[in-house]
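First the structure, which I've put down as structure tokens, then a few questions once you've had a look.
A protein chain is absent from this complex, but the other protein chains hold their places.
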Amino acid sequence: MPQVEIAINTVWVMVAAFLVFFMQPGFAMLEAGFTRAKNVANILMKNFMDFCMASIGFWAVGYAIMFGAGNIFAGSSYFFLSGIPDQTFGLPTLAFWFFQLAFAGAAATIVAGAMAERTKFSAYLIYSLIISALIYPIVGHWVWGGGWLGELGFLDFAGSTVVHSVGGWASLMGAIFLGPRIGKYRRDGSANPIPGHNLALAALGTFILWFGWFGFNPGSTLSGMDFGLIAKVAANTNLAAAAGALVALGAAWAKTRKPDFGLTMNGALAGLVAITAPCAFVSPLSALIIGAIAGLVMFGAVFLLERIRIDDPVGAIPVHGFCGLWGTLAVGLFHESAGLFFGGGWAQLGIQGIGTAAVFGWVVLTMGAVFFTLKKTIGIRVSAREEVMGLDIGEHAVSAYPDFVTKG
Amino acid sequence: MPQVEIAINTVWVMVAAFLVFFMQPGFAMLEAGFTRAKNVANILMKNFMDFCMASIGFWAVGYAIMFGAGNIFAGSSYFFLSGIPDQTFGLPTLAFWFFQLAFAGAAATIVAGAMAERTKFSAYLIYSLIISALIYPIVGHWVWGGGWLGELGFLDFAGSTVVHSVGGWASLMGAIFLGPRIGKYRRDGSANPIPGHNLALAALGTFILWFGWFGFNPGSTLSGMDFGLIAKVAANTNLAAAAGALVALGAAWAKTRKPDFGLTMNGALAGLVAITAPCAFVSPLSALIIGAIAGLVMFGAVFLLERIRIDDPVGAIPVHGFCGLWGTLAVGLFHESAGLFFGGGWAQLGIQGIGTAAVFGWVVLTMGAVFFTLKKTIGIRVSAREEVMGLDIGEHAVSAYPDFVTKG
Amino acid sequence: MPQVEIAINTVWVMVAAFLVFFMQPGFAMLEAGFTRAKNVANILMKNFMDFCMASIGFWAVGYAIMFGAGNIFAGSSYFFLSGIPDQTFGLPTLAFWFFQLAFAGAAATIVAGAMAERTKFSAYLIYSLIISALIYPIVGHWVWGGGWLGELGFLDFAGSTVVHSVGGWASLMGAIFLGPRIGKYRRDGSANPIPGHNLALAALGTFILWFGWFGFNPGSTLSGMDFGLIAKVAANTNLAAAAGALVALGAAWAKTRKPDFGLTMNGALAGLVAITAPCAFVSPLSALIIGAIAGLVMFGAVFLLERIRIDDPVGAIPVHGFCGLWGTLAVGLFHESAGLFFGGGWAQLGIQGIGTAAVFGWVVLTMGAVFFTLKKTIGIRVSAREEVMGLDIGEHAVSAYPDFVTKG
Amino acid sequence: MKKVEAIIRYEKLNDVRDALEQLGYPGITITDVKGHGKQEGPRRQWRGKEYKVELLPKIKIEIVVLDEDLGKTVNAITRIARTGEVGDGKVFVIPVENAYRVRTGDAGENAI
Amino acid sequence: MKKVEAIIRYEKLNDVRDALEQLGYPGITITDVKGHGKQEGPRRQWRGKEYKVELLPKIKIEIVVLDEDLGKTVNAITRIARTGEVGDGKVFVIPVENAYRVRTGDAGENAI
Partner (left out) sequence: MKKVEAIIRYEKLNDVRDALEQLGYPGITITDVKGHGKQEGPRRQWRGKEYKVELLPKIKIEIVVLDEDLGKTVNAITRIARTGEVGDGKVFVIPVENAYRVRTGDAGENAI
């Protein structure tokens, strides 16, 4: 490949990787904003350490498992990045590694939100290392690293399933093993809203995530030379986000007679998660429809989870789990040639179904085992007293806003 | 054009578009910070929905009007992006569309600030769709889409007039039709300062806007190959911002004996808005002078508006309206060849005058009609009770900071 | 050089420069978050004006001193950018200037944190202009502009010493000349923690700085064609940050039995500062070790400063001064060919020692003189009354959070 | 001496203060409180679920007055703070045994 | 009439309010306060240094009741707010000379 082309690819993918990295504060601000003031330092620390753990874990082990030569289940070379070739996919391998690391960090940090306001910090660090060094890279290997799902023809352009559903289903297991926050469900089983403490942070976080997604999806071309695809992916990504937000706004407005803040923010993310798999394979109009439906999927999932008394403070499971699933299946429906609605028949949809089911099963089993083990050993939940007082004081001995008078 | 060059253009313009998109949270944080805690969720939602409405509106209609083939007044092909060519101006057309969309979103969201703390959410959404789908694209067509102002030789490199004055004059009409906030003017007509609730957010927003402007102006080369111009535009943009802030700081210090926070932040934006039209045509020294004068223009306009009892909570009209006007006229003065001060005579200045006047007339008439109609039908202002209680509770049934004790 | 290559370089370096610019709000949010609510507007204004002062100062004088032709001590052409060549280092000169300006702004703004909560605004502005127009550019000339340290073979890839230590040692002088904040040290000499007022802002600031560092270090290749180096620098930068945070977390946890928020955030920055000099010369494993040690260096320095009763509210001296020093020396240890641990002998380490000592001496003497003069003339510290009331009211007559009930 | 302790609506504070100014601008202390009496709070929602805020923000005003000023002070407050809708608040009168002015050390009626 | 002024733990507010609801849902005013009695605050740290927060956040409840309701109100609060550990708080009873309902102007016992 000409030097100039490698240079263009590198510039493009590095910038995209920086944007994906920047999704970390997006998650941090969103999750902090959607939870209570007494747990802010804790959730920020979790988001912050997620990327630190992922950096070390994905350097030592994760990359080897995901992209090392191996079998269709897992890779097994390149531990500690030793022996990596100079270039991979037309990029310096370290650039490719860094881009992939940013994805691993995102998968890990999704879970912090669903487990917010009650998870022990030490247990969280262990979880975080395991998901970014093992659980996520194995799924990644299956789909992008030469594994069996990729070979089967499973399509997930930028990670609706690989990144988001992995994070979403891990969130589900975390929320189940933890149980709901004190005060979330009343004696009669009805849910008790626990409003987030700072909507300005939440909006900032959502905007930053949307911004970072322009690295996530368009960057997944891995090539700056693929300019037509870059443009299409960016346009599709944006349209799906807008449609998701609008539909969620409308659905909430219809149901509650008020344009709901939290669900609208989540609606944009729902659209973004859903379009992540199909963004390279569908038309702008399809992207818009996929995003719009994602708004509804998220909306329904929020109420479903509440009915079955799973407590997900920020909506991570509806957004990343359910919409990741929907987006991946949508490839089978809207793919411009292989999609059911475009004359491609049922084959692709079937493959997409197998892939999403396999990943669901894998994550539920392994993360279930991880959380079960943590619960039985060091414990995953803080004491009730600490939870009531707030994890900031209990776990970190700080107050996030010591100068302000708060309602506690 | 060689593939490599298209790739470079695409990478450059996409990154620039991402930065312009990122101006949305810049506006959101600035406007939230400069208004009161009781209206934060509302202003955030307005900024957020602006980009969603623009995404849909500029996809369905706006782009067609702005860049479709048509007459000198408006374009009329490419509705819903149908029939667009693969490439436009050496870029994939979808990349060009996305970059332009980000501009449309910016024009729309400027207005949220001037209309803050009293505008009905539903009326705002309608306004937002109309400006990004119709009012703005028509001006865009005149200047950049093959319309009569472009043919006349009107120069507005990145949109001092096309984007900022459109937003600024729409703000003016909005503020006039709404009337001032309750409590803004005393019985004796004197103005009553209503301080913003969070200066950290305001500063963050201003910094983000400055950052985003590096996509706005340098990205408007539309070409990564135009490296000399890119560098010049970036340097000019930055110098004007710095000069605007310094002069506004100095002016406020001289008048009030205190270095004023709000006016200094606005000063940087004043410089940025003003340099947006001339940044490609003037020397760094001229940029510095243009920015410095913009600081004064903004400063004067703030007090002028207060004298005539127009209530613009964040200073959108002084910054975007007046400084957009000043910057566009400044092309006629400082243009390196055609400018009055550089021996170019009065011709260019005359053309600039015609263009700014035409855009002023167009926006005042059409937006006046829009706000008038909205006012007479669904209403544009919330009830006095809702305004006093705050739009967050009244319109969205939330509190932006439920954990904090606020002064109300 | 082929046009295409210049274009790639320009796109790369411009994007990097934007990211470095974006470090300004990173510093602003971090410093605001780590100090008290009553001084927020003041610290934000200082950070904001830093970049404005640097923009003017580095345009008029700084660039000439740093990169003008001259002697080994200072440059003396290109004042006001007059007479600059079209291109410098394969870039349009204005692009190179802008990238360098962003560095100058960073050096200046580091100091705001160490001097927070007690420095007069007017004195600060003067300091800010002097450092970015004179003190910093002279060090820059020595190392990067053709001066004696560069000729000696002193290696500082992206500025551990040139930028960070300059800022850090200037901070040291500032903190010494100012004295500690009222209430920081008890009568018995023991330190009294003064917690920061908003940890969400502090975390956001740290994340933004980390993000911006991807412009700072990888951008310092000054060439997009140098793709292998870009990738390596980015990977090293990230690993050092992660290791610094983890080690600081661990050290604090061991000492206080709690995972400390503030020190962990500082740990990431410690790693980033330290890797800035060696990032282009060392392996990823070395980067990790350098970052990890930086976490300890910072940790030790925080307690050292407290013991000798220097009051640095945000930890600027430990992070930028000490870790800048450590990172620069680390080149002499870990350089892949010239480093002591890699068989390169003591020579490089010796040169690194000379360079760091020279810069320390230069900054301590000149900045000492500056602060001494300011103290004896207009004064550098606000009155005790103003300090107790807060600099926001005292210096700017505003309150950063007027809607909130605060503890004062 | 008596302490007049009034719980009023937020939005009435400025009017009440204007009215008190007519009465010779007595010293006043104000606290942010929350409360409920017979008033229902406005509906809230969070992520699509409604809930009620039962404690509404109110303003507590405390004014220590001489016995002879008690009547007109209470009067002014009840008159101005009234809207006629539930939530207007209460005024309580509490005995004060003594008062001191910190600045001078004055005690008793001189301290008010 | 008496004013019952109780300083209780944050986390007990909802339980106390539930208990008061049983007693006929009296009007109530709540203030965020800080205080210390015999309780030691939880340790805090900032950038690796420990310090003590001596003033802990507490909730102050004020309820003006008729004399006949005093006993059961005080009883309900002391019973429900109790954990048995230091920091449970205090209840003070303060005489009230008069009360007015702002909405109607009613005075005396009718105003409660």
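Each chain carries a letter (A, B, C, D and E) given by its place in the written order, and its residues are counted from 1.
Definition applied: contacts are C-beta pairs under 8 Å (C-beta built on N, C-alpha and C of every residue); 3 or more make two chains touch, one makes a residue touch a chain.
Just so it is clear, the structure is predicted and the values come from calculations on it, not from any experiment.
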Which shown chains does the chain we cannot see touch?
B, C, D, E
Contacting the left-out chain: of E:L13, E:V53 or E:V74, that is E:V74
In the complete assembly, which of B:A7, B:V166 or B:I194 touches the absent chain?
B:I194
Tell me where the left-out chain touches subunit D, residue by residue.
1, 3, 17, 27-32, 64, 94-103, 105, 111
In the full complex, which residues of subunit C touch the absent chain?
388-389, 393-394, 396-399, 405-408
List every residue of subunit E that touches the chain not included in the displayed model.
2, 6-8, 31-38, 54-55, 58, 60, 74, 77-78, 81-95
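Definition applied: only the chains that are shown with their structure count from here on.
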What chains touch subunit B and also subunit D?
A
Chain pair showing more contacts of the two, A-E and A-D:
A-D
Centroid from C-alpha atoms only, then distance subunit C to subunit E, rounded to Å. What do you get?
50
Taking each chain's mean CA coordinate, subunit A and subunit C are separated, in whole Å, by 33
For subunit E, what residues touch not just one other chain but two or more?
32, 44-46, 50
Would you give the residues of subunit B that are in contact with at least 2 other chains, written as numbers and ranges?
4, 8, 11, 15, 198, 204, 396-399, 401, 404-408
